[in-house]
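The structure is given below, and queries will be raised subsequently.
Here the complex is missing a single protein chain, while all its other protein chains stay put.
Up next is chain A:
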């Protein structure tokens, strides 16, 4: 087993304040070899997610200087060819209780199911699967990345608002594409919309050369529509669909107007400051995975400060309580759903250059929080690990 420990940093607090025990936070990353995509012009950054942790830690450590709370970050990356579980087990044996994890769903679940992880607090910052928030939910697992369902609901609300009644969908074949496509179908049904047609993109031609010839043909038999939905979560083919369709129609989903947890174009509600700090640190735009990791740290900092405790049980209890109100630069406080551990957040719908809209939208009402119109709500949850739904 080859475990790569990137660095371990102890952030010292200034003298003169009562010293509490340092809160150890572990960044645990499962490196994966991504499947090939048609264009490699926009490489995935190596520090995706981790940069959000580093930024968040700087923020809460500054607060900690004044409150007398130290934080200690330990980062572990596990190479694609190595086994995930032994490394995770070693971390837990070493005392890790609070883990920020970037790993595929199966690794995440294996980690959460370890007996020694039963009292740990694990944040999922990279796996969007709805099942992780439903039938496969775990009591020790919170999610700061929005689920497929949350993003799809945000887009569906936007479509209702725009009164775009005629819709078609093109989905890729990767499990991620299929997961998002399924979420889109559910959301359209939930908000009273229907799909006129659906096609699967299984081309293996080189679209960098052939898009202008192939895409018009591929889209020619689609019925009349207002909006073309695409599920291409790996960023493989959808970029070649835009402007090559038979009918000139806008795109939404994984391309065009995209519902995302975060994007570099988010600037309202003080977000410009967060973006500036992130750019200065990482030299690139802040992506949804970075934001999810940052939000996990921000939530931990808030919980440690307000609950006055650093053990994972107390932190979890605070975050799942209705006292949690975390500033997340999206105009409304972030908090966690106590029925499945998902973080509540507004979902920006963005293009490359601007925020088109911010879900949830006016008129989508909810007896509790409007944010719960996005994703799996309490009455419909399949999650039972968090106790009886209230």
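Brief remarks on what is shown
Keep this in mind: contacts are C-beta pairs under 8 Å (C-beta built on N, C-alpha and C of every residue); 3 or more make two chains touch, one makes a residue touch a chain; residues count from 1.
Keep in mind that, in the parts below, contacts and distances are computed from a predicted model.
Candidate names were "Chemotaxis protein CheW", "PQQ-dependent catabolism-associated beta-propeller protein", "Rod shape-determining protein MreD" or "Copper oxidase", and the UniProt protein name of the unshown chain is "PQQ-dependent catabolism-associated beta-propeller protein". Here the missing chain is touched by one residue of A:302, A:338 or A:377, and it is A:302. Check A:34, A:80 or A:270 against the missing chain and you find that the one touching it is A:270.
Residue in contact with the omitted chain (choice from A:321, A:369 or A:384): A:369. Considering the complete assembly, chain A touches the hidden chain via residues 58-59, 62-63, 66-67, 270, 273, 276-277, 302, 305, 325-327, 331-333, 369-371.
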